[in-house]
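Left out: one protein chain. Kept in place: all the others.
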Amino acid sequence: MAAQLSVTGGGPGVTTDGKNTEHAMSIRTARQDATVGLHGPVTPAGRALLDRLGGHLPRIRSTAAKNDRDGVFPVETFDALRADGLMGATVPAELGGLGVDRLYDVATALLAVAHADASTALALHMQFSRGITLSYEWRHGGPQARALAERLLRQMAAGEAAVCSGIKDHHTAVTTLSSDGTGGWLLSGRKTLVSMGPIATHFVINAQTDVAGEPPRLVSPVVSRDNPGLTVLDNWDGLGMRASGTVDIVFDRCRIPAEDVLIRDLVGARNDAVLAGQTVSSVAMLGIYVGVAQAARDTTIAALTRRGAAPPAASRTLVAEIDSRLYGLRATVGAALTTADAVGADLGGDPDERGRRMMRAFQCAKLAVNQTAPAIVNDCLTLVGGASYTAAHPLARLYRDVRAGGFMQPYTYVDGVDFLSAQALDIERDNNYMSTWAARSQKTGNAKGVPQSTEMSR
Amino acid sequence: MAAQLSVTGGGPGVTTDGKNTEHAMSIRTARQDATVGLHGPVTPAGRALLDRLGGHLPRIRSTAAKNDRDGVFPVETFDALRADGLMGATVPAELGGLGVDRLYDVATALLAVAHADASTALALHMQFSRGITLSYEWRHGGPQARALAERLLRQMAAGEAAVCSGIKDHHTAVTTLSSDGTGGWLLSGRKTLVSMGPIATHFVINAQTDVAGEPPRLVSPVVSRDNPGLTVLDNWDGLGMRASGTVDIVFDRCRIPAEDVLIRDLVGARNDAVLAGQTVSSVAMLGIYVGVAQAARDTTIAALTRRGAAPPAASRTLVAEIDSRLYGLRATVGAALTTADAVGADLGGDPDERGRRMMRAFQCAKLAVNQTAPAIVNDCLTLVGGASYTAAHPLARLYRDVRAGGFMQPYTYVDGVDFLSAQALDIERDNNYMSTWAARSQKTGNAKGVPQSTEMSR
Amino acid sequence: MAAQLSVTGGGPGVTTDGKNTEHAMSIRTARQDATVGLHGPVTPAGRALLDRLGGHLPRIRSTAAKNDRDGVFPVETFDALRADGLMGATVPAELGGLGVDRLYDVATALLAVAHADASTALALHMQFSRGITLSYEWRHGGPQARALAERLLRQMAAGEAAVCSGIKDHHTAVTTLSSDGTGGWLLSGRKTLVSMGPIATHFVINAQTDVAGEPPRLVSPVVSRDNPGLTVLDNWDGLGMRASGTVDIVFDRCRIPAEDVLIRDLVGARNDAVLAGQTVSSVAMLGIYVGVAQAARDTTIAALTRRGAAPPAASRTLVAEIDSRLYGLRATVGAALTTADAVGADLGGDPDERGRRMMRAFQCAKLAVNQTAPAIVNDCLTLVGGASYTAAHPLARLYRDVRAGGFMQPYTYVDGVDFLSAQALDIERDNNYMSTWAARSQKTGNAKGVPQSTEMSR
Partner (left out) sequence: MAAQLSVTGGGPGVTTDGKNTEHAMSIRTARQDATVGLHGPVTPAGRALLDRLGGHLPRIRSTAAKNDRDGVFPVETFDALRADGLMGATVPAELGGLGVDRLYDVATALLAVAHADASTALALHMQFSRGITLSYEWRHGGPQARALAERLLRQMAAGEAAVCSGIKDHHTAVTTLSSDGTGGWLLSGRKTLVSMGPIATHFVINAQTDVAGEPPRLVSPVVSRDNPGLTVLDNWDGLGMRASGTVDIVFDRCRIPAEDVLIRDLVGARNDAVLAGQTVSSVAMLGIYVGVAQAARDTTIAALTRRGAAPPAASRTLVAEIDSRLYGLRATVGAALTTADAVGADLGGDPDERGRRMMRAFQCAKLAVNQTAPAIVNDCLTLVGGASYTAAHPLARLYRDVRAGGFMQPYTYVDGVDFLSAQALDIERDNNYMSTWAARSQKTGNAKGVPQSTEMSR
């Protein structure tokens, strides 16, 4: 029953599917230290989200293998989530949503979904994340931003909008916004790696302006799926995360009304305040990879326990190492989320330092996740043995899925090293990766994602 | 000024010595997420302790190198701490102490001390830890335990008692308590690795009874230093932690009155409830090794920053890796401490499961600390280069000090693997390492610390 | 041109496809220290094999992606290899083969093939390995073994026989040989993970006898594919190595004439001499995983070089780490092969110690390969970035293929730890894993591959 759902009931090793009724008591006390390891939500809204999600997990879990094999996006799952009001989970209650406003709780929910199917969690993250960032615009933005955000949020709560972000340009194109001559804009370009694409109704993307006589500026247009110039490709064939609907979106002179474009900084502005929004937009995703590692661990412990015999030396050593690392991973990700929520809520100080603090914690945790979660899954295959090397084995899927973490923005490992070392060593650089990308495209004329330190190019 | 002290002011890289006035603002916001990484205390008493300690840190820091070289215990430092009321930091306010009752705050304080000198922190942990465990006896023990605890605690608060625990028997002896024939006891044996020994006034040790016709039982006698049969050896010459006064204590038919002996379980009782007390007794020590790692990191960043030139590729990579790992270490240890405080405070559930939960979190974190903290220090030597390979360099001391963590009980790596894997795989064993040691000594006639899984010996 | 082929031309980073004509000079000097890192064969026969293979590599390389995707065994490739005499590469020249008799040279050849396609190399290893072990029987076996071996070897040289070994029982069956009452045998059971199965003409398997009143004995029957009781399943769907034709073989009362059965030890005999043959049978496979790691490295360096810009800090660090580890991996595997060849050729000493020495070197190297090769491939994905996360990218295939190494016998990681630690600590155990499996099946009635230390089960 959904109301009993807890992400884990007591330290490493407890599954998330609510079956462990024997842990009922420990679940209760676990609440007390839930804040330390994503073992449960920290707000009633987060609890409501997790409980309601619980009813969907059996379906998500049972269809994961087939969707992975076929590379099919689970439209039915998202229909059901929508019908249950969950596509508005992070929309403020005043606008009709569930009102989950803590990234910690979002990550806890995504962890539970990822424990059943990582692809679904990755797609769902799109919607949850948009809700959080749009809520910030609605609360703290200027009049135009507030109006735009409210419109989208109400549609999300009503189950009418599925909103994707599109960050990364396809390597063949620079996504630009040029004037349509009548006060509006024309959008052209191509975004890649847009999850949940198959059911998206809106795309909030980042682009740069191309206006004669003006320096390029970062902008965030919102594009409706029914825009005549927009095409959603069906081109995802990933090593993993195969059911996440991570597609390309092509824009061919899409007309965008002025009120649907949020104007950001000039390219190269070196505004660290934006790191706050970038953190908020992505940090909850870390919960997905914790969920994958936890799922691998639980599958493995179940398999070892079934064997019955006294486990050999190396098995015991690996099991202890896995549980220790998983504990550390949960604590680390939980810490970054707590920091994101706490620092993000404090608008009183220096906005640049606020952005850097949030991003530092995020990147420290992300680097750990991207190294540790795959290592845990890898050790799980070692423990389970040859059976896990067949395509249909759950661990084989997790082995592929977990590797996606390293490619999520911001940042990849290479860029994360540049950011973190620059922070430690007081090296001046443009920390806004969107600005860096835009500046690079100005030089090269395309979006070739050459990972190159901005401070090197000075 | 002591009142400004914060353990760190905002993420990895900020020193603990209060000099970073430029981080004053970020320190304020850091409080909000202090719970996630030992960046500050969580109670007013913890804050008071940290602030008061701040005044002592310059002396502790400046004498660390010489005390390490000479292997001398810093008696003057402890005199000053005592004069400042700090030897009663963890004594309840009702009994005259500072009233610090959270392990999280104890660890945060020890981290700050260890950042200046790890040996001092290790010795100080003895006193802080005794305060916490005796407070538990005072609050929750039977009449005899309460009386004994109150007596010691009042002396600690008054600066009259420095109380050590003695856990590990010397390999040549089994420490036993036999009847003196008049209702009291006679204690004989030898304890090793007793830190703060040079100034200790009392020793709370574990022993086993040797009474004809009765099965051996675990007991905790309290021995005064002025007991005629007691000898404090001056035999410490460690690889590191050389100023910690970690000596052997020899007991030669010490008379112990009955009221100074706490009676515990029969040897082999398999009582997991005791894991709670064992966790409380040792978990705050993890803060020491985090402090060592942080000190190494801060020393290194300062050295790199002084060089001025653009840092080479490997330096940037190592710096980012260090900061990520240190972030994770802080989060992980912080989580274990939060769990120890939260679960430890909840006396309503199954006491066995309470003990196991606290110990699982402790051991997961301890395994991480013992692997990661030395690795961080090692990388710092790599970054600083050959200068750090001279005996007088701070990093050379940290390289030796940090290695002590792996030898702290409970547990060593080998025993920790047995415990954690048994927990994950539901393997039945005696988790009370004192009971295991006692049982082994019954067989071998001495205390040879053969690390051997108890479940193997069935 | 094939005659120019060298496995690598000068340290880490040189591709194996013969295109690097600029390295012609360094290739020449590389010969001098070829023995240290699988950079070239050590015998003329090995050179002839490598040169002749060179002509096939373009096809193998160009069909690898499609065969992987479809999970199809490359029958045409093996037809071409057969037509070129390569299915008899390890058959003695006296029997019509190429006469390659050094495992070092076999591994060097497999490395080159694996650089193009690991699945093909894995299947080809079957044939090469059978040639080596049958040659040993032909030279050193008893009359029956010599006759059987000569028959098979001549057919292999003539391109008429493709000979697989079948080691691992399917978990549902114990493969047994019972008397047919007329001096021959009846074979029933099921073998799993038999590579090159689709084109195999013979299977040399291990089984145990089931004869009333006699203790079970290990035996090696040879079964022809046209045996009426034999079925080759088409059931391979691996996470990786998808074109290796790694299928199950079912035996349903196959009649086996007595002369086609080699009688081995009693189950439980503790005969370490057999470790020599087990090493010879499998150690060259390590070259495959070195080839996979080298291919990943070369693909990655090519991609980074194309980018042109100054590589970021983390990229340089990872590249140096990859090259250092790959160098070490080549040296380590080369050493184990040199030992296998040298010790294997020395039949004068204690056969048990000869077996253990060969197996110790093999297992030390295998443990390193199974940890390091996947780590190298993983870092390559990090360096190349998101593009490598699509199913069609070469690195995505290598990421899946390389993970197979850990599941190859003998041993898995868990069993390897038991073997190596027992060797170091003088722990007595049955080191013949086939004997251990058989003994276990006697207890359980099936072949459930519970990894369990034999010394634990005493």
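The letters A, B and C name the chains in turn, as written, and every chain counts its residues from 1.
Just so we're on the same page, a residue touches a chain if its C-beta (ideal position, glycine included) is under 8 Å from a C-beta of that chain, and two chains touch if they have at least 3 such contacts.
The model shown is predicted, which means the values in this text are computed figures rather than measured ones.
On the side of subunit C, touch with the chain left out of the figure occurs at residues 10-13, 25-26, 28-29, 32-33, 35-37, 301, 304-305, 310-311, 315-317, 319-321, 323-325, 327-332, 334-336, 338-339, 342-343, 345-346, 349-350, 353-354, 357, 360-361, 363-365, 367-368, 416-427.
On the side of subunit A, touch with the chain left out of the figure occurs at residues 311-318, 320. Those residues of subunit B that touch the chain absent from the view are 168, 193, 237-240, 242, 307-315, 317, 374, 378, 381-383, 385-386, 388-393, 396, 399-400, 403-404, 406-407, 412-418, 421, 448-453, 456-457.
The criterion applied here is as follows: only the chains that are shown with their structure count from here on.
Fitting subunit A to subunit B on Cα positions gives a rotation angle of 180°, stated in steps of 5.
Chain closest to the overall centre, judged by the mean of its C-alpha atoms against the mean of all protein C-alpha atoms: A. Distance between subunit B and subunit C, defined via averaged C-alpha coordinates, is recorded as 51 Å.
For the pair subunit A and subunit C, the distance between C-alpha centroids works out to 41 Å. Within subunit B, contacts with two or more other chains are made by residues 311, 315-317, 320.
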